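Step one of this worksheet: look at the structure below.
One protein chain is absent from this view; the other protein chains keep their places.
Chain lettering (A, B and C) follows the sequence in which the chains are written, and residue indices restart at 1 in each chain.
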Amino acid sequence: MITTIGFGLLAALLVGSALYVVRATNLVHSVLGLGVTLSITALLYALLEANFVAGVQVLLYVGGVVTLMIFGVMVTRRHDGIVVRSDSANEVRGLLGGGGIFVLLALSILESDLPSSPVGPAPSTASLASELLGPHVVAFEALSMLLLAAIVGAIVIARRRDFGEPRQDLVTRARAAREALRVEALRAEAEAPSPEPAASDAAEPPRADEALPSTDGSVPAQEASS
Amino acid sequence: MSALLRGFVYGLLVVNAVLLTSAVNIWFERKFSARMQSRVGPTRVGPLGLLQPFADVAKLMSKEDTVPASGNRVLFTAAPLLATVCALAAAAVVPFTPDVVAADLDVGVLWVLAVGSITTIAIFMAGWASNNKFALLGGMRSIAQAVSYEVPLVLSAMVPVVLSGTMSLSGIVTWQSEHLWIAAWPLIPGLPAFVIFFLAMTAEANRIPFDIPEAESELVAGVTTEYSGMKFALFYVGEYAHTLVGSAIASALFLGGWSGPMAATMPWLGLVYMVVKTLFLFFMITWVRWSLVRFRSDQLLAICWKWLVPISVGLVLVAALWVELVPGVH
Amino acid sequence: MGVDKPRTSLPLFDEGGRSYEHPLYDKLLSMPGLSVGVAPLDRLLTWGLTNSLWVFPMATSCCGIELMAAAASRVDLDRMGTFYRGTPRQGDVMVVAGTITVKMAPRVKRLWEQMPEPKWAIAMGSCAISGDFYRDLYPVVPGIDTFLPVDVYIPGCPPNPESLMAGLLELAAKIRSEQGKPLTAPVQKTGGLVATKPSIARIGDPERDPSLSDQQMEAASRAAESPVARPAEELEMPPVPETAPGTVAAPPTFAPELVELFQAHGVVDFPKDAPPVVPLARHVALARALVERGYKQLVYVVASHWLAGKGRSGNVAGGPEHHEVAYGLRTVGPKRGAEGGSKLAWWSVRVEAGGAAPTLAHVIAGADWQEREQWDLVGVRFSGHPDLRRLMMPDDWSGHPLRKDYPADAHTAPWR
Partner (left out) sequence: MTLTTCLLLASALFSVGVYGLLTRQQLVAVLVSVELMANAANIVLVAFSHFTASPLGQVFTLFALAITVAEVAVGLALALLLYRTHASSRLDAAKEMNG
């Protein structure tokens, strides 16, 4: 009885939080919602008497994957742009795809003849370990190789610094835009009526050759504004 | 049903004891730091200023509760709760005596580590929901630190698991009561694993010298920058509770927990042993905190990945070899 | 050349005082039977408040050192449960230690508003109390109680740590004396500096305290009558010496290897104790040439303002109003000792009223802020400057306070 109620509650929470994850407009909310979904899944595992898997689920998924994803969201956003509006461009396509798959799966599940109660006692953690390191040790080792390769690959992909052009373009563009803004503000100020007369011809404006960058390599305002 | 009731009662006891001890520990730390700096520390409230944490809490209760207008109200409120609850949830599996344990899980070590890893998310939530650049920087640092130190923490906790052949904390303590403390007997995987676990646990609890997420000289108050009133008090007490529970787990994993002379016949003596060991570890953390300076961010990660992780991998291997080669371990 | 008008469009005084009351608190107190429970609770909270006053330090100058010393050994504010929190959210008492300038005041006000209620303010030291001898200076706030509701004043210049401790004890006594009364808080207004009524009657101010003695009043009014400073027009300067300009011989203090360079850039006169004047047209070229010779560090940009008929060497009949901007460049390098060492090159340019000096910001990056400062304070324009904004003064300030025609007694702050 308690199991049934618990399962119903967990199922409702699970589907609800999953819907929140895919519907949230803010990416950080979405990722945190994923954390909640995965924690509830861990509770479901505990209900299915898979304590070890539940623990690993929390440790690996909630503590690792979600944390990593949050980190990913943070480093791919600038500080003020953390609120990522994720658009639902193809609502119809999504509904058709998701709904269709659900109908297909549900029909086939309901058609099948499945056991309604466990056929034996739940497998213990020890049996899990002997299974993992006995018949499946090759897969286990292959998996560790996969993890190693994935980590090395991730580092290689993320650490490559020689993209050169686009990144420098960004920096140069940002600098030029800033300079243009400043020059614009200066000009507006010079044109506005101020207590003192505006700059007259008495002072020689900097000539073009004087305005070239010399020691500091900064972009001269004249070039940036053009 | 009786197990549920028993767990409830023990849980209530443990939570209250941990919170009360955390409060007293705050007082202790203030007096201790004062001694380290030729000061006196709180003197005016209660004998020896013993009631100082309670005065602080009374004050924080009466403070206005502010939420940043552009922050995220739900996450901002949930973060301190989650942080404190995670710290206390880990206490559920700590065996204080052979009988006093709120929930004797067969995967107790896994539970502790899993719950501890959620604290990071709570801290990040606090930093992000504050919508404050210092808080956010603190949150990012916290994630970088926690993801790194999770690895040596888990690996060094595996040493007692491998040696005793169980993931239940009380099982590990029982094994130690039959053999010796893990930090002492298989000295080679035991003692270094204890040291690494201790360091990583200090890092997970964001204590000096690993407190870059709330480096006061750089980040105002880190993730707690926007927190006031009781929410800040929760963080404040939660940090101490985290440290305290971490000390308790370290002493159960490596220092034999409740085991000791005569503990088998007199269970209350086991409780005394456990409490003394836990408080000793807490004292060590405090001592380190007021003696050392903070690591830089890059030094912190370098220590973890270049030293602690390789060493702890080796320690797990040595522990496995020990189980394989030395008779009578299991 | 009109005199800049002191700004006047600023918020008025607010004499409201403490009038805000927490609505729920009164409602709770009025409920029958609750007062029995409320009184001990109130006592408990007051006990907590008075014994755990966390300080949010607003330290801007020398008082800040004493503030730090108060938390160190020997005095140890932690004895009474006080320690410093770096964030206003966790502070109970804002201790303003040091001179607050007009530009700083809005920031202080904002930090004060960020502190959660209940909160208190302590003015530590003469500057925070009244502005002290910076009081009549154009950028200084004459006491923080012009915009903060100060609870305790700690006199001294600076007060020693024991005084701060005494002040905190006073504050605790004040909190205790308010126990049981409805929680009140001063009216908070947004925008600008909202002044509260100064709680110390100021000698010489229009709002005098009737309790002052006659002698004090007399002394105060004498002080108020005497002008703060004489207007610049009255200043007498020695006449220009008759020595004819055009003496090419450079004084020995001038670097000999630079004489030729300076001459090539139109310098005709090397005065003994002043920088040679370079024509505006050659100014940037000279700076670039110097940079190429290793004079890479900009030591200073100093501008001065001269009214018509005045100049740097004295009264000049019929001379135009102008600015003179002096630059100093220094060599940087590993050479040290008698043979090497750092060498200085200096020169100045004359900028007539309404003119502008070409900026050096593109030649030497460090000129950017220095020129901003000179523009801000003295009012000399730099053409081509990338970011000619106010640096020292508030953004909405009008006029340049170091111009000679800036009224010496111009009270630019709203509370004057």
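We adopt the following convention: a contact is a pair of C-beta atoms (placed from the backbone, for glycine too) under 8 Å apart; a residue touches a chain by one contact, two chains touch by 3 or more.
Here the structure is a predicted model, which is why all the values come from computation and not from measurement.
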- Message: Considering all chains of the complex, which shown ones does the missing chain contact?
- Response: A
- Task: List the residues of chain A that touch the chain left out of this view.
- Result: 3-4, 7, 11, 14-15, 18-19, 21-22, 27, 30-31, 34, 37-38, 41, 44-45, 47-50, 52-53, 56-57, 60-61, 64-65, 68-69, 71-73, 75-76, 84, 86-91, 93-95, 97-99, 101-102, 105-106, 109-110, 114-124, 127-128, 131-132, 136, 139-140, 143, 146-147, 149-151, 153-155, 157-158, 160, 163, 166-167, 170
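Here, only the chains that are shown with their structure count from here on.
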- Query: In this assembly, which chains make contact with chain A and also with chain C?
  - Reply: B
- Whole-angstrom distance, CA centroid of chain A to CA centroid of chain C, is 46
- CA centroids of chain B and chain C: separation to the nearest Å works out as 47
- Query: Okay, in this complex, where on chain B does chain A touch?
  - Reply: 75, 105-107, 110-111, 113-118, 120-121, 124-125, 128, 133, 136, 140, 143-144, 146-147, 150, 154, 167
- Please give the residue numbers of chain B that touch chain C in the complex, ascending. 30, 34, 37-45, 49, 52, 54-66, 216, 220-221, 224-229, 232
- Over in the complex, which chain A residues touch chain C? Could you list them? 179, 182-183, 185-186, 189, 195-200, 202-207, 210-216, 218, 220-222
